[in-house]
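A single protein chain has been removed from this complex, and every other one stays in its place.
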């Protein structure tokens, strides 16, 4: 049987032996010699297991890639063509059916789901917002931003500090935080527009870190690492607490027994509406001249400038829009968590948001939504693995990138066709 | 350590499968950093709680029902703390929670436990804000940073009679809280510190900071932080020839402090504040011996976690498993634990702070300063 496909078992065996040898070098010291004070405990049994798994795995893999199926697979990975997929003219998106369905499910969800699931979904939606914001900057305008978490922090701290110092609540801070983040985006954006690609990345990374460090160190204003508590949204002045400090609470007004789930339902519903609004605005923006300008600038800056496009304005607008979406997400995050401190705004968070954009498929809105849910729900699902959780998360990140380097959803465009009856 | 990972997984699996067999269990969450940079402390919490649960189950459980532990990982991130807290009260149906470790996780999580009416007993979060929020269900079996700072400050002023004090912290909730508490007590004695600065957690080169300590000619260096930074700090301090007395808090209580500092000679003479030694309680001795027999050294917060579990179980057992009544009960009753009798005040803090000063010696061991 193997004759027909022609597996060269000698080659597979050699591959497997080399892999085993490498595994021995790698796992030998780290897994086999466990440090204990200045001495060590030998654990060679574990090494033997791991090397064994690698040898067998490599043998199977090597054999598989010699079969027809394997070769086809390898060929597919070696040639993943880039670019936009163009759909036939007059293509009708299936989204027309899916969107109302998602809206209905989304509206019903808070009344049937448990509080835990609801909080995970809220977190997922917050990351959808963050992903959408960064998607404008990275996916559409092609500006690599590694400090997006800075705008997120501005929004979150804006709510917490605005409430503490100025008595501003959730509803007034929602637009103010978006504006504040946009202004910060403009301040950051202006000097860095000269830079290209990865220099831009490191400057934005520096910006994100500077914001976090200031939040940590300026203790007299931000309370440093102790953090600040943030208020919940109110429904026309009704609070979602067990007891209200002034006025009535939600459950008293409606004569309901107190349930802490109400506040999550409420946050969820507002967030749900805001996410849809942002999705809609973004969807329209991409089709507007400004959206086309972002993508054109991403593809070829020199051509755009020689055609008279004001690249400074176009880049700045992308930066500011992205930042303001990040600020919105920050307000929701602070409100949902009821407390903010600088440890929520580390570089890792920026990397996670970037992973959402890249994994979703750069520039694809649907992809961002799917990826945001994947990356927030995944760590919760992986809780079953206890201490192996983050390891699994890392492995999945690498595997997903290798499996789908262009992201989950490819960007598509509907093609054009000449209309009938038009002069040829 | 060796097979610890495997063993731990097996045990938790065993507990989990036992739980599915016996239906009515008392679910108690053990929340802490089981992954991430603070995972070592998460392990201490888990070991202590696990042992306490095993001991209590062996003695007949809580009113005849077995304790089922749920491991809840927050990685010391507030975001994850909120998620796991909701998961514990909602999906797992926990009646009490032992945890969290970091104050920045405990504070947001405590509100969720309060809303759900779940008892929270933290073995390690010493930040005053946690109990100052006025939540009825929050308790801690460790001291508060301000109590610890008081002990250190009065020791520096009364015993050491030091005049030039440099205060260093690690810019984290615990370390900075401790350093601030020490500083304010110090100032109330009329002593002004000569230097107050933060270092960055995770860095290992503090030479620039130490040269500065040298330049202000400090005779006492007070450090609010953990042993991961205290070790290199004290080593580099000695390498640069400074003879200043090094004082820190309970964040450096670990044998690792010695190995991290590079040699016992560097930790010789280092002072620290920590709760009265558990070995001074007869009930504690037995548990410590059992830990050692099983090949685990109950360091740092292990026994605090054991104690927290006992407190939570006592509250549930005496109130027909009603956590809200249990929380009220705790404020008026005392609980016998491996670390002695514990009484709580209205806020949920211990009524008696048992901080004492310890000193490290040239063998790398610590003992109470008389």
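A and B label the chains in the order they appear, each numbered from 1.
Simple rule for what comes next: a residue touches a chain if its C-beta (ideal position, glycine included) is under 8 Å from a C-beta of that chain, and two chains touch if they have at least 3 such contacts.
The rule is simple: contacts and distances are computed from a predicted model.
Asker: Refer to UniProt and select, among "Carbon-phosphorus lyase complex subunit PhnI", "Inner-membrane translocator", "MbtH protein" or "Mannose-1-phosphate guanyltransferase", the name of the complex member that is left out.
Answerer: So, among "Carbon-phosphorus lyase complex subunit PhnI", "Inner-membrane translocator", "MbtH protein" or "Mannose-1-phosphate guanyltransferase", the name matching the hidden chain's UniProt entry is "Inner-membrane translocator".
Asker: Of A:88, A:191 or A:308, which one is in contact with the hidden chain?
Answerer: Only one listed residue reaches the unshown chain, and that is A:191.
Asker: In the full complex, which of A:48, A:109 or A:144 touches the chain missing from this view?
Answerer: A:144
Asker: Taking the entire complex into account, which one of A:66, A:217 or A:412 touches the absent chain?
Answerer: Residue touching the absent chain, from the options given: A:217.
Asker: Give me the chain A residues in contact with the hidden chain, please.
Answerer: Spelled out for chain A, the touching residues are 22, 25-26, 28-31, 33-35, 38-40, 46, 77-80, 82, 138, 144, 191-192, 194-196, 198-199, 201-203, 205-207, 209-210, 213-214, 217, 301-303, 347, 351, 354-355, 358-359, 362, 387-388, 390-391, 393-398, 401-402, 405-406.
Asker: Touching residues of chain B against the unshown chain: what are they?
Answerer: Spelled out for chain B, the touching residues are 1, 4-5, 35-40, 42-43, 171, 197-200, 202-205, 207-209, 211-212, 214-215, 227-228, 231-232, 235-236, 239-241, 254, 256, 258-263, 266.
Just so it is clear, only the chains that are shown with their structure count from here on.
Asker: Cα centroid separation between chain A and chain B, in whole Å?
Answerer: 34
Asker: Flag every residue of chain B that touches chain A in the complex, lowest number first.
Answerer: Those in contact with chain A are residues 1-3, 5, 8-9, 12, 34-36, 39, 71, 73, 75-80, 82-84, 86-87, 89-91, 103-104, 107-108, 111-112, 115-116, 127, 129, 171-173, 176-177, 198, 255, 259.
Asker: Could you list, by residue number, the parts of chain A that touch chain B in their complex?
Answerer: Those in contact with chain B are residues 34, 36-38, 41, 43, 114-116, 119-120, 123, 216-217, 219, 224-227, 229, 242, 260, 333, 336-341, 343-344, 379-380, 383, 386-387, 389-390.
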